[in-house]
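Structure, as structure tokens:
Here the complex is missing one protein chain, while the rest keep their positions.
Naming follows writing order (A and B), and every chain is counted from residue 1.
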Amino acid sequence: MITMDFAYYRPKSIAEAVNTFQDLTLQNKKALYYGGGTEIISMARMNKLQFAAVIDIKEIPECNVMQINNQKLTIGAAVTLTKICETNLFPLLSRAAKATADHTSRDKITVGGNICGLIPYREVVLPFLLCNSQVILAGKEGQRTVPITQIFDKTLKREKSEFIVQILTDRTFIDLPFEFVKKTKMEEIDYPLVTLALIKLGDEIRAAVSGLCSFPFRSSRLENEINQISVPLQTRIDNIMSNLPGPILNNLQGSAEYRDFVFRNTLLDALAKVGGAS
Amino acid sequence: MFQVLSKSLIELEVNGEIKSIVVRPADTLLFALREQLGLTGTKDACGNGDCAACTVLVDGWPVKSCLMLAVEAVGHKITTIEGLKDIPIQKAFLDKFALQCGYCTPAFIINSHALVTIHPDANDEVIKEWLQSNLCRCTSYEEIKEAVKWVLGQ
Partner (left out) sequence: MTAEEMTIIGKSVNRKDAPEKVRGAAKYTTDYIAPDLLHAKLVTSTYAHAKIKSINTNEAQKVPGVQAIVTAEYCPGIVGVILEDQPMLAKDKVRYHGEPIAVVVANSEYEAKKAAELIQVEYEPLPVVNSPGEAIKPNAPLIHENHGDYRRLKHVFPEPGTNISNHVKIRKGDIGKAWAQCDVIVEDSFSIPQSDHAALEPRNSRCEIKPDGRVIIYTSSQSPFIVRKLISRYFNLDEGKVIVNTPLVGGAFGGKAAVHLEFLVYMASYAVGGRMVKLVNTREEDLIGSPCKIGLEAKVKLGSTKDGIIKAAEITYLVDGGAYSNMGVAITKSIATDCTGPYKIENVFCDAICVYTNHPFTTSFRGFGHMEYTFAIERTIDMLARKLKHDPLELRIKNAIAPGDTSPSLVGLTPSNIGNLKECLNQIKKLINWDGGRKVDMGNGKIRTKGISCFWKTPSTPTDAVSGAVITFNPDGSINLNIGPVELGVGSKTVLAQILAERLKWDINKIHVTMEVNTELNPVHWKTVASMTIYMVGRAVLEAAEDLISQLKSIGSIVLRCSPTDLDVADGKVFLKEDPNQHLDVTEVVYGYKYDNGNSIGGQIMGRGTFIMKHLTTLDHDGGKGVPGPGWTLGAQAVEVEFDAKYCTYNILKAVTVLDAGKVLNPKTAEGVVKGGMSMGLSFATREYFDFDIQGKVLNHNLRTYKIMRFGENPQYIVNFIETPQIDAPYGARAFGEHGIIGMPAALGNSLAAASDTDLNKLPLSPETIWKTRKEAAQ
């Protein structure tokens, strides 16, 4: 039972969505773009989120695209994680999607919703970070296309009126060899202790991480260390751990000390698999 | 643009029937189904999307109705347990003793029915992926798996 009252809008076009947002802003009403809504509903129930309106983007045609053309994979923000997995056009993304929540929830959770969520994990962003995907944002100033690595710093930095319409990924990336590992406290359906995604472009290894810190990240520092093949692996990993972009999470899922242990070993195992150990 | 600004009359298509109900935009589909339409086969057991006892089908796919707004369901086809009659999975749950207290049963049946319909060739991994969404506190889950596999084998 959500006691807070709010209005519900379901625009049919990008323009309608943005205009609605703008109108509400002018009326001093806080509006949220709404994808699957799972996080918004559960947080609203606990009064952890205050807003006056939601703008459901699921009927905007562009937000429902899931196709490859012109050597680009286009994924609409309102595509559900289940659809990602069922179509499986982007295997690494399918893996990341499958690591999120449970199957029935994934019938509702959307790509855009997960990336813009408030929980610390948001595993769906990891493949896009690794592939230098482009995000199409729509807002009051119109649309813009930006590399995700440029605007994702702990969260997706965007203007208030903006929402993700689509994410574009170069086809060359989606079939690259990858490794994806999610480690949990005990059971599969849980927030991660750590989630590690690696892709390999030729000899270069890229890595993105969730669960280790209070936000998902891909860091050049970490990748530089990983790729210094001449340095002993243990030293590289020690260097990585002493240069993390934030403190290690310490919560119900696991202590910081345990996460540290799990991440080191997960990285060791994953590098051994993709051939980055030596 | 479809919009519901405050407590309003909406139409939902549930089990093939068009139903008019008054809801607040903040009301969940679960609340509307149970409290407005009296379809109490859909259970409220956590309100947080964790147990899946409130699972219904939305356009044929299982969805947790506690994590969906009633207004969001406008324009979609909703199927609740009351809309499923004498389907094989119901018989299988009965014959395989795949239920005890029965509180999670309607949702397990809804989800299992969607699974065997969408993936009639589901292997163990797919069965697990789908049914892991639902919590059961009484059975050992083995009985439920047996019931699903029996239907898949038909």
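Here is the rule we go by: contacts are C-beta pairs under 8 Å (C-beta built on N, C-alpha and C of every residue); 3 or more make two chains touch, one makes a residue touch a chain.
What you see is a predicted model; the values in this text were computed from it and never measured.
Q: Among B:60, B:102 or B:120, which one is in touch with the chain left out?
A: Spelled out, the listed residue whose C-beta touches the missing chain is B:102.
Q: Considering the entire assembly, which residues of chain B contact the chain that has been omitted?
A: Those residues of chain B that touch the unshown chain are 24, 34-35, 38-51, 53, 80-82, 84-85, 90-91, 93-95, 97, 99-106, 109, 127-128, 131-132, 134-145.
Q: Counting contacts across the full complex, list the positions on chain A that touch the omitted chain.
A: 1, 3, 47, 183, 185-190, 252, 254-255, 258, 261-262, 265
Following the convention adopted for this analysis, only the chains that are shown with their structure count from here on.
Q: Measure off the straight-line distance from the CA centroid of chain A to the CA centroid of chain B, and report it in whole Å.
A: Using C-alpha averages as centres, the distance is 28 Å.
Q: Of all residues in chain A, which touch chain B in the complex?
A: Residue positions touching the partner: 1-12, 16, 20, 36-38, 41-42, 44-45, 54, 56, 58-59, 82, 98, 101-105, 107-108, 188-189.
Q: Going by the contact rule set out above, which residues of chain B touch chain A in the complex?
A: Contact set of chain B toward chain A: 1-6, 24-28, 31, 47-49, 52, 55, 58, 61-64, 66-69, 71-72, 111, 129-130, 132-134.
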